[in-house]
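Taken from a larger complex, these chains appear in their original positions, while the remainder are omitted.
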Amino acid sequence: MTPLAKLLEAALFASGRPVPLEELAALDRDATPAALAMALDELRTEYDTGGHGVELVEIGGGWQILTRPEFTEAIERAQLAARPQRLSAAALETLAIIAYRQPIGRAEIEDIRGVGVGGMLKTLLERGLIDVVGRSEGLGRPLLYGTTSVFLEQFALRHLEELPRADELAIALRSGSHPE
Amino acid sequence: MPETHGSFVVELDQFSGPLDLLLTLIREEQVAITDVPIARIAEQFLQRIHSLGLGEAAEYLEMAARLLRIKAQMLLPRREDEEGWEDPRAELIRRLLEYQQMREVVDHLERLREERRGRFARGYLPAEPVPQAAPLALSLPELLAAVDRVLRLTSTPTMHDVVSRPLDVDGAIAVIRAVLMARAAGRWLDVVARDAEPWQVLSVLLALLELARRGELKLYQSRPFGPVEFSRDAASEAA
């Protein structure tokens, strides 16, 4: 490809939105509108005939490189498959603290875990595993969290009392059901 | 990207710490770290932190004190053949070497970062598939293992954790005042929860002492080691 076509490819790749022709002109002050149009055409032809997974499209008054629609399904499937929806160890610990100490405020959880848990609480809330169950009487009346029915369902528990007591835990863990 | 963290912004003409300044002085003097002329370097260090307005920074002052201490130790008379004599500079030299080595890694990282900054990743990102579509893979053993981790994490008594949590004396004062607003007297357990953390207990204790000092309440115990009780101070009430 010509240097101008390469520059356009890099710029359109890096841009987060369709780029109008006037803005593309700012990339190279020496390029005439005709040269710019030719370079765009060169890039489009390269993508269309060179056998690429992407294409150059004119969209919303500008130019943009997009993945070819025939690949989107495979890409989404791969993203889901390769990112199993497991909770991180940190998220599990936060969930465990909430399960055993509910209702509990964010500050108290952070006190136990020693790190900020703002993002973690958001994830657990989005997942429906916890919910806001009230407000503390303390200063600033912080939100209190507790586990939900989704939580019980997820762990196949009939009610919270089915969770082992802290002193039974060592035994429950030793009974061979340890995760790898 | 807007930058909100001051500490992250490049400090062009500042030193990243006392060791950085010290290393710069040594480089300017063109002397070996392993044979640093302490008296001269100490003097320059003091001058420099004064002119840079770093004379208030604890870390720089600490280093200045250390340099002066080493300088004094170097002046102590000693016989050349004295056995067991340890160079008073040894620890400082070790730290300087370690720091210099780390600066070498920093130079490397800076080059890598500059190289990476000079390239753009894809700017337009199509919306990712909604993760909720995928079922959560979770099991009870996993949760219990997490509980176990948390327990092991918290069951070890650590007195150091007390200081890691700032005391909330003001909050405790507010609680005590509220109790005394409603009643003439109160007991320890009215203001401290049974399962209170050490920092909470300490907060209340300090708050009670502070209010007693200010004359807002009277503290008493009905018997030795009995529960602490407190009441509105009649004098302050009258005032």
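Letters A and B mark the chains as written, and numbering starts fresh at 1 in each.
The rule is short, and it goes like this: a contact is a pair of C-beta atoms (placed from the backbone, for glycine too) under 8 Å apart; a residue touches a chain by one contact, two chains touch by 3 or more.
From a predicted model like this one, the values you see are computed outputs, not experimental measurements.
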Overall composition (this structure file), stated as a label formula: A x2, B x1
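Quick note on the criterion: only the chains that are shown with their structure count from here on.
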Chain B partner contacts - residues on chain A that touch it in the complex: 10, 13-17, 64-67, 72, 76, 79-80, 83-87, 89, 92-93, 95-97, 99-100, 111-114, 126-127, 138-139, 154-157, 164, 166, 169-170, 172-173, 177-179
Contacting residues of chain B [partner chain A, same complex]: 120-126, 128-129, 131-151, 153-154, 165, 168, 171, 174, 197
